[in-house]
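Quick one: the structure is below, questions incoming.
Removed: one protein chain of the complex. Kept in place: all other protein chains.
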Amino acid sequence: MVRSSLARPVAALFVFALLIAACGPSPRAVQGGLGGTVSVLATWGGDEQASFLAMVKPFEDQYGVKVQYEGTRDLNAILSTRVQGGNPPDVAGLPGPGQMSQFAKAGKLIDLGNVLDMNAMKDEYPESFLKLAQVDGKQVGIFIKAALKGPIWYNPKQFTAKGYAVPKTWDELITLSKKIADSGTTPWCIGFESAAASGWPGTDWLEDIVLRQSGPDVYDQWWQGTKKWTSPEIKKAWETFGTIIADPKMVLGGKNAMLATAFGDSGNPLFSNPPRCFLHHQASFITDFFTKANPSIKSGEDFNFFMTPDIDTKYAGAVTGAGDLFGMFKDTPQARALMNYLTTPAAQAIWVKRGGALSPDKKVTEYPDKISSDSAKALTSAKIFRFDASDLMPEAMNAAFWKAILDYTNDPTKLDSILASLDKVQADSYKK
Amino acid sequence: MNLSRRLGTLPTHVTIITVVLIWTIPTIATIVNSFRPPALVGTTGWWTAFLPPFAFTFENYERVLTTNNMGTSFLNSLTIVIPATFIPIAVAAIAAYAFAWMSFPLRNTLFLLLVGLIVVPLQVTLVPVLQAYQNLGLTGTFLAVWLAHTGYGLPFAIYLLRNFFGALPKDLFEAASIDGAGTLTTFFRLVLPLSVPALASITIFQFLWVWNDLLVALIFLGGAPDVAPLTVTVSNLVNSLGQDWQRLTAAAFISTALPLVVFLSLQRYFVRGILAGSVKG
Partner (left out) sequence: MIDRIPQVAAALVLPVAALVGYIVVAEWILHRLPERARPRVRPWVWIGPALAFVGFFLIAPAIETIFLSLMDATSTNFVGINNYVAVLSDSNVHIAIRNNLFWWIVFFTGFVLIDGLVIAVLADRVRYEGLAKSLIFLPQAISFVAAGTIWKFIYSYQPPGVEQTGTLNAITVFFGGDPQPWLTQAPTNNLLLIIVGVWAWAGFATVILSAALKGVPVELLEAARLDGASETMVFRQIVFPLLLPTITVVATTLVIFALKAFDVVYVMTNGNFDTEVLANRMYKEMFTARNYGRASAVAVLLLTGIVPVLIFNLRRFREQEAIR
């Protein structure tokens, strides 16, 4: 009775769906070659997913291997559960080296030293990118795409109009900010909101400051958990950060806007008429957000970047970056072939050409526009290069860091208690 | 029947219409936004769409409908949802009947245990069940999700059905047993037909919850394109940084179509008076 009334509409929809499905792509024939499938789990969706699939298509054609891509925004939960439950994907995109080392230490990642041509790798990749994906001397991950952190975006047309010059040192940057503030507009646009990861743009700020202010050794101790958050260097970095975000004249909309504005939207006031801000600190992938929300602006003319300037000349030319890491969970011939393919410059060039990604591979040289190639150059030729510290920390520390940014923005007077609770998390999460 | 009472009084109408309007505003806002170009959505409110310039676009829906795999995902969702709705209801119905009208030791304890199980968070069951599935070789099959949804849906279904089965008048059963009806006959010819509103309710809910499920499918079935349900494909319309979320809302409305059809077609079972006249025979 219940069923018969459902049968008709359901049957109709069924037929409808069959018609759509029947018009879809036909199953791939296995060509002479490896055959089989390889499952890939990563967070990419939308355009990124399209880019990844485009990147692996030559691989599929060449080897006759079908790449089964599974995307999820909830990578932590899905990957942890599947690994724990005994059903890992063949290959997975790992959120960061911190995560990766947790899996490696638990023995879940395959040693890529036996899978990849390590000599070729040493040739193509900067040492830093290789080392970052190693745990206990074993290569357990590879970077297949990268991002530059630390660019400060500005509107060149507006700079020329107002007679502003690109600052070369941190002090010049602050002077410029004050100048803009005095002229009646807030100099900075900042937004921290990012769903479950809200706060991460602030961590990028802090990392840039720590690296340039206290140098790479302090930076390394910091992310490795041996430098306390309450230490004078780290506290100083937060206070420097505070000179910008704790001053309501410095940031558009003050703390309310910083906490409530999605990071992807927060740079748009650079292009409003008249502009409501002039400076935006964000990684290289923000350009896509700019152009989608403001279709008429042009790269290089309406937006360009300069790197976060040096703070202490001892540590001049310091740059932070990040990247998407791939690791292998199951040793199958298809997975091996895929991992090898993904490290080739030809493969990485495919995504790079589609835009929205940089490659850490020195042999990839063609970029779709000047800004991308400038970004890639800044990344691969940095004097002092460090990977995004929060991505290197254990997940729990990373999450606490994000939250601390939000708490600090909400009430900068609480800095000491915020740092103290970060120390507690540090003591707890680095144990394993 | 008194017509004026049937038509309701003015306060009734005002209350209902006000509540319904408030309820629908978020949905309307999103539908309107799904027809606007992304650049405008981020800078202007949805109500401005009704003022010049009237900038409407189908691009979001186009993108969604032409996304690779939409048809297959829809089919996969159907494949998952139909058995995962009817199996739990069948299992729940027979159990609920026993809890409602049979007496046995531990009946209340077991029933309370079942109710209590509603609170078990889904995440704590994933790893143990996945490990078991791995050992049984069920991972990645539709059977795995059908069984899982049955297990997860049973506590609430039994709770709900037992309530309705138990509300049936005792005299009915006495009359039936005097007439010589056995347990089976009573169940199939008496209890089920009289509980149609309840069965319709649980069908709607179970259908919905399975249709909108993402996690169970991802873990036990996997998100590979040939088996991914609509929820997985739709969630992949948004990239990892959250871009293109307006496609998500367009897709959400498209995927709401079928549940609404189900809901509307089951409305006819929410009729009163099924019991009317049956008491005195």
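Each chain carries a letter (A and B) given by its place in the written order, and its residues are counted from 1.
Throughout what follows, a residue touches a chain if its C-beta (ideal position, glycine included) is under 8 Å from a C-beta of that chain, and two chains touch if they have at least 3 such contacts.
Since the model is a prediction, treat every value here as computed from it, not as a measurement.
Only one of B:L51, B:V119 or B:I178 touches the chain withheld from this view, namely B:V119. What chain B contributes to its contact with the hidden chain is residues 1-2, 5-8, 12-13, 15-16, 19-20, 23-27, 29-30, 33, 41-47, 72, 75, 78-79, 82-83, 86-87, 90-92, 94-95, 97-99, 102-104, 107-108, 110-121, 123-125, 127-129, 132, 142-143, 146-148, 150-152, 154-156, 158-160, 163-164, 166-167, 170, 182-184, 187, 197-198, 200-201, 204-205, 208, 212, 214, 231, 234-235, 245, 248-249, 251-253, 255-256, 259-260, 263-264, 267, 270-276, 279. Taking the complete complex into account, residues 14, 18, 21-22, 24, 76-77, 80-81, 102, 106, 195-198, 252-254, 256-257, 259-261, 276, 395-396, 399, 403, 406, 410, 429, 432 of chain A touch the chain not shown.
Note that in this section only the chains that are shown with their structure count from here on.
Annotation: 37 Å between the Cα-based centres of chain A and chain B. Against chain B, in their complex, chain A makes its touches with residues 1-3, 5-6, 9-10, 13-14, 17-25, 39, 41, 43-49, 68-74, 77-78, 81-82, 84-87, 194-195, 262, 264-265, 268, 285, 288-289, 292-295. Residues 38-39, 42-43, 68-72, 74-75, 78, 82, 86, 123, 126-127, 129-131, 133-134, 139-140, 193, 196, 199-200, 203, 215, 218-219, 222-226, 228, 232, 235-244, 247, 258, 261-262, 265-266, 268-269 of chain B are the ones that touch chain A when the two sit in their complex.
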